[in-house]
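Everything on this sheet refers to the single structure shown next.
Here the complex is missing a single protein chain, while all its other protein chains stay put.
Residue numbering begins at 1 within each chain, and the chains themselves are lettered A, B and C in the order written.
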Amino acid sequence: MDMLVAMPHEYETALSTHDEKSITVRDKDLSSDIMGEMDFGGAVYLLLTGEEPSEGEQQLTNAMLSSLMVHGTTPHAVASRLTYLSEPESIQGAVASGLLGVGSRFAGAMEECSRELQEITAGDDTQTEIEKLVADYREREDRFSGIGHPHLNPVDPRAEKLFQLADEADIAGVHVETLHELQAAFEKETGYDLPINVTGAIAAVSADMGLPPKGARGFAIISRAAGLVAEILEEDESPVAMNIWQFVDGEMKFKKS
Amino acid sequence: MDMLVAMPHEYETALSTHDEKSITVRDKDLSSDIMGEMDFGGAVYLLLTGEEPSEGEQQLTNAMLSSLMVHGTTPHAVASRLTYLSEPESIQGAVASGLLGVGSRFAGAMEECSRELQEITAGDDTQTEIEKLVADYREREDRFSGIGHPHLNPVDPRAEKLFQLADEADIAGVHVETLHELQAAFEKETGYDLPINVTGAIAAVSADMGLPPKGARGFAIISRAAGLVAEILEEDESPVAMNIWQFVDGEMKFKKS
Amino acid sequence: MDMLVAMPHEYETALSTHDEKSITVRDKDLSSDIMGEMDFGGAVYLLLTGEEPSEGEQQLTNAMLSSLMVHGTTPHAVASRLTYLSEPESIQGAVASGLLGVGSRFAGAMEECSRELQEITAGDDTQTEIEKLVADYREREDRFSGIGHPHLNPVDPRAEKLFQLADEADIAGVHVETLHELQAAFEKETGYDLPINVTGAIAAVSADMGLPPKGARGFAIISRAAGLVAEILEEDESPVAMNIWQFVDGEMKFKKS
Partner (left out) sequence: MDMLVAMPHEYETALSTHDEKSITVRDKDLSSDIMGEMDFGGAVYLLLTGEEPSEGEQQLTNAMLSSLMVHGTTPHAVASRLTYLSEPESIQGAVASGLLGVGSRFAGAMEECSRELQEITAGDDTQTEIEKLVADYREREDRFSGIGHPHLNPVDPRAEKLFQLADEADIAGVHVETLHELQAAFEKETGYDLPINVTGAIAAVSADMGLPPKGARGFAIISRAAGLVAEILEEDESPVAMNIWQFVDGEMKFKKS
């Protein structure tokens, strides 16, 4: 590959640059325009979108980021604590171990949900698309990740709050609307009351903010990172990981191959 | 291990619990007391410390979280983008790949710095401890991570801003003071002007907030998680990872063993 | 969840157990039946399948594991080295950082390929399934991961060797055959000579060994883990990561949002 030459114009970023005096984030000076001037929700909105947030966008971003930090003792929390038990020198390793589970089943499903919502709203005929989606899920015996919750019932109060904030800030738009239509369609189809959950709300609200599906899961990653840092600090004070491991290893019954 | 029985009282957490109606974070209701009521900096402070933040603590936490999101194109950013190139399905995998480098050399050194500051201030004679630390670093030809910066000079404006906010909020205490004494001692010893950098400032300020050393690195992990989410969203829009890989593989000269 | 009680019979494993004298892996004693008695390929085969390998299965497993350790300087290698630059204390963190990219595009695509082969051969009419797959890929303008290679041409010698070993050991079966039929169909459709690559060969051979699709990617993970350990040991002796980072950060052009 001797002829492969660096093509500087192909290495471009709009996120950040730096010189001897300052660090620039998007079009702002980090230490004078962001730190002390915006809260973290605002800084994240700016960094992800390249646009200065309105007060409502800032508040909504803060609320989304706060909503998924912790939720009882999650699989992510247990994974992080067990990894920390084995390697107490590396908090970032323990946090990463748990973050890897911000996945399609638990904590990360807003990506798929946002993708579905964005595909439906991009189509010509929303109502037909909704019917098709509901039929598809029923046929595959799959659960639409943004609707229904194993224990929060009849509503997921986190979703309610996000919709309320999105309404007040005039952000709620076609994706929030479509998600409610989907809810109605699934309820009609199944005969059950099915709450929109926080996963669905983040998907819809972030889509109405203009973020791509991966951005929706991005909020969950940042949020859960904070939760997992807290799990590790607590594990230092009040350890449970050794107990968990000993319990599991002790209960596990060996069966012959 | 048949006799190993679960001891429920040893499984305790103060972080979170949940029932059919709500999720509790510390002593607050997540959806009514935190979402829409606190910004994310406040929520993180509450979660990590168990205490409701003052306005100043909230603002300072937001500023720390915003300070390390991005800084040009970091090693973490490149690692995340290359992992994403290979596995575009898993944004959490790509983010985790980069977060693993929030380490002792780049982005995570505030943990060690906070540990040193907390050890000095816990001792009987701060001045003697400072002299000993400076002598130790000189003997090992090591660099104290909180002081000095390869390109920001004469000051790291992020550190300046954090100290200003900590002063205004009346948070700056013995750890901030000790760090400035260390700076003076290193400058005297070396004859150079050495700025306190953002790593040192986060270490000192978070220690004055009562956080343990791992909490200091925890802020960096949460902050950089946001930056790495942004890198992945940008990689989708304006990719550089393939270019980087091809450049490196092309430049790499093979030498015989 | 007060009524949730542990159900010991639901915690079962056939992989391993241990007591004060020994460790059992599948139905064998680790230190007397495996260590010194089998090579690592054999031990991996035993562990993954629960069956003692024939000599041919052992040799083929060793060859698959050896085939993907390194391949020039891969994206995985660069990610691992950059993470190690930032956190030199944790070799497992650096290796994990790179392993996260054993993904659908580079190094991990044998999972999808094995899934396609196993679906085709499970169908009633292999020939129709093959035609359908080729048409689907053409319509989506997608590349079937097991066929074709960006620089190895006209053959991928690793694939050739795996097929030869599988033939000699009488392991090659319906999945290897189907992959060759797919190759012919893609060549006919496109008019190009398209080699079966190592990804395809591992997919087909591991499927003929009875392994599920995830097992195929599992071989790549183990293999690449060895390669990434080697990258880190070399980075200690002959570092390139700082150079790579400085190059990228220096070349990156900042554009306004």
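A few points about this structure:
Going forward, a residue touches a chain if its C-beta (ideal position, glycine included) is under 8 Å from a C-beta of that chain, and two chains touch if they have at least 3 such contacts.
Owing to the predicted nature of the structure, the values given are computational and were not obtained by experimental measurement.
For the chain left out of this panel, the touching residue among C:Ala122, C:Ala184 or C:Leu233 is C:Leu233.
Subunit B meets the missing chain through residues 6, 8-9, 11-14, 16-17, 24, 26-27, 50-51, 87, 89-90, 92-93, 96, 100, 247-248, 251-257.
On the side of subunit C, touch with the chain left out of the figure occurs at residues 1-2, 4, 6-7, 10-23, 25, 30-32, 34-36, 38-41, 43-44, 47-48, 58-59, 61-63, 65-67, 69-73, 91-93, 95-96, 99-103, 108, 111, 151-153, 157-158, 160-162, 164-165, 212, 214-215, 217-218, 221-222, 225-227, 229-234, 236, 238, 240, 243-244, 246-247, 249-251.
On the side of subunit A, touch with the chain left out of the figure occurs at residues 6, 72-76, 78-80, 82-83, 85-90, 93-94, 96-98, 100-108, 240-241, 244-245, 247-249, 252.
The working rule: only the chains that are shown with their structure count from here on.
Most remote chain with respect to subunit C, judged by CA-atom centres, is B. As for how the two copies subunit B and subunit C face one another, over half of their interface residue numbers coincide.
If each chain is reduced to the centroid of its CA atoms, subunit A and subunit C end up 29 Å from each other.
Remark: subunit B and subunit C have CA centroids separated by 35 Å (rounded to whole angstrom). The multi-chain contact residues of subunit C, meaning those touching 2 or more other chains, are 6, 87, 89-90, 93, 96, 100, 247-248, 252.
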